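Only a single protein chain was left out; the remaining protein chains are all shown in position.
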Amino acid sequence: MPTIRVQTEAFDAATEVNAITAGRSDVGAVVTFTGLCRDEGGTLAALELEHYPGMAEAEIARVAAQAESRWPLMGLTAIHRFGRIAPGEPIVLVVTASAHRSAAFEAAEFLMDYLKTRAPFWKKEHHADGAQGDWVSAKDADDAAMARWDR
Amino acid sequence: MPTIRVQTEAFDAATEVNAITAGRSDVGAVVTFTGLCRDEGGTLAALELEHYPGMAEAEIARVAAQAESRWPLMGLTAIHRFGRIAPGEPIVLVVTASAHRSAAFEAAEFLMDYLKTRAPFWKKEHHADGAQGDWVSAKDADDAAMARWDR
Amino acid sequence: MIMSELNLRYFAWVRERIGTAQETVVLPAGVITVADLLAWLKERGPEYAHAFERAEIIRAAIDQTHVPHETPVGTAREVAFFPPMTGG
Partner (left out) sequence: MIMSELNLRYFAWVRERIGTAQETVVLPAGVITVADLLAWLKERGPEYAHAFERAEIIRAAIDQTHVPHETPVGTAREVAFFPPMTGG
């Protein structure tokens, strides 16, 4: 069963990895991905992460189930924060575990590509000069990254 | 400058990630890969990791330099253990950091594919029944994984 | 035929432009699909017209599942409209 959480609090990657691997010795590969808030050259004060409560968890669960059907995973964790997040702070964590490295790597990339383009979260910028910023635009590159998994 | 270590002691992924990201807020993506010793269905007592001292560090440094020239990385750490390693224990750690996730993911995969096939380490099995095991054979799949980076 | 109530939810700049996060409407006759619903909403006032001026980029979810605009609203309890997602 995947671990899925949508929360305001920060997370600890080591704790999540340990929850998957502790007490077992059949895992050969663990990949973690941490997405962090960048300061955009000092112009960003914070990102405000809005989400659709309920659907966010449900959509991540759907994506996780797809990953588990595509790769032989021994563990999968996806945590996405919402609320105000300062530069340098983590936003999203994905952990995948498998017997072999290719499955762990591919599943983690797949999860991130899908989270980026399907999970109902939206980022608004707050500028360092106090001005209200824009909503971050979706990137075509992210749609392209997701599309490669349809092959 | 990449961090490269060849050592007998275990490592701590969180410490290595923190060494890369602490005090900066331009990193957007951190990928860690941890390779662990699998018990092979309970038949394995331990792996004995032999290495070529000096060349092991040098070869990992060459691979790291290649990764840094191919992707815009903000941090790169590769740690490989040697000596006797029990099932469930970590063998290898790669950490990559970049502004964007694709660079961090690709560089980590590249490093692992190259480490598997070019870094002078050899694994010998010690069986749970006390018998001396065989040297682990190189896998064609690993050579194929490495070859894809020549494209 | 019973007039069914539908809960509408808006997120991100769709929410900001309309000025509300949530409202309940009674679906008028003739509104079959999500696209019909969007077209009907656009007529409700300038704030809706602004929010949905480029209807083709608006994403929709019925009962918390992504759907294309041609999907019938059917017996949905909740329809949400929002911009392309930018999480992760």
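Order of writing sets the labels: A, B and C. Residues in every chain begin at 1.
Here, a contact is a pair of C-beta atoms (placed from the backbone, for glycine too) under 8 Å apart; a residue touches a chain by one contact, two chains touch by 3 or more.
No experiment lies behind these values; they were computed from the predicted model shown.
K.L.:
Mind giving the shown chains that are in contact with the missing chain?
P.N.:
B
K.L.:
Taking the full complex into account, find the residue in B:A10, B:A65 or B:V136 that is in contact with the omitted chain.
P.N.:
Candidates B:A10, B:A65 or B:V136; residue touching the omitted chain: B:V136.
K.L.:
Could you please point out the subunit B residues that touch the chain left off the display?
P.N.:
Where subunit B meets the chain not shown: residues 35, 49-52, 54-56, 58-59, 80, 91-92, 112, 115-124, 135-138, 142.
Following the convention adopted for this analysis, only the chains that are shown with their structure count from here on.
K.L.:
Closest chain to the protein CA centroid?
P.N.:
Chain nearest the overall C-alpha centroid, as shown: A.
K.L.:
Counting only Cα atoms for the centres, state how far subunit A is from subunit C in Å.
P.N.:
Those two chain centres are 27 Å apart.
K.L.:
How many angstrom lie between the CA centroids of subunit A and subunit B, rounded to a whole number?
P.N.:
23
K.L.:
Could you list which residues of subunit B touch at least two other chains?
P.N.:
101
K.L.:
Quick check: what residues of subunit C touch more than one other chain, meaning two or more?
P.N.:
Subunit C, residues with two or more chain partners: 88.
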